[in-house]
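Missing here: one protein chain of the complex. Every other protein chain is in place.
The block that comes next holds chain A.
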């Protein structure tokens, strides 16, 4: 069982307390009715599914109930870092060559 650090609780807690909530940094347009079909498709349906570093959303469901973002390696399952919802995508991820 993985340990995940909740950036709100500032604690590592067992995976059981969390739920994955899909890929992060996919913003809903403020003018969503103005989106083209292609843009809406990209926004709603297309996900990167990378081998390696992924930016994703998690929710501390059975803890503080907050949504936050995480950087995880899909090969090793390791969580590299977590940060609060709304914070920008980190420019540099520790231990990962750009």
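Everything that follows uses one rule, which is that a residue touches a chain if its C-beta (ideal position, glycine included) is under 8 Å from a C-beta of that chain, and two chains touch if they have at least 3 such contacts; residues count from 1.
The definition used in the following text is that contacts and distances are computed from a predicted model.
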Protein that the absent chain corresponds to, by UniProt name, given "Branched-chain amino acid ABC transporter permease", "4Fe-4S dicluster domain-containing protein", "Sarcosine oxidase subunit alpha" or "NitT/TauT family transport system ATP-binding protein": "Sarcosine oxidase subunit alpha"
Absent chain, residues of chain A that touch it: 1-3, 19, 21, 27-28, 32-33, 35, 37, 40, 44, 57, 59, 61, 65-67, 76-78, 85-86
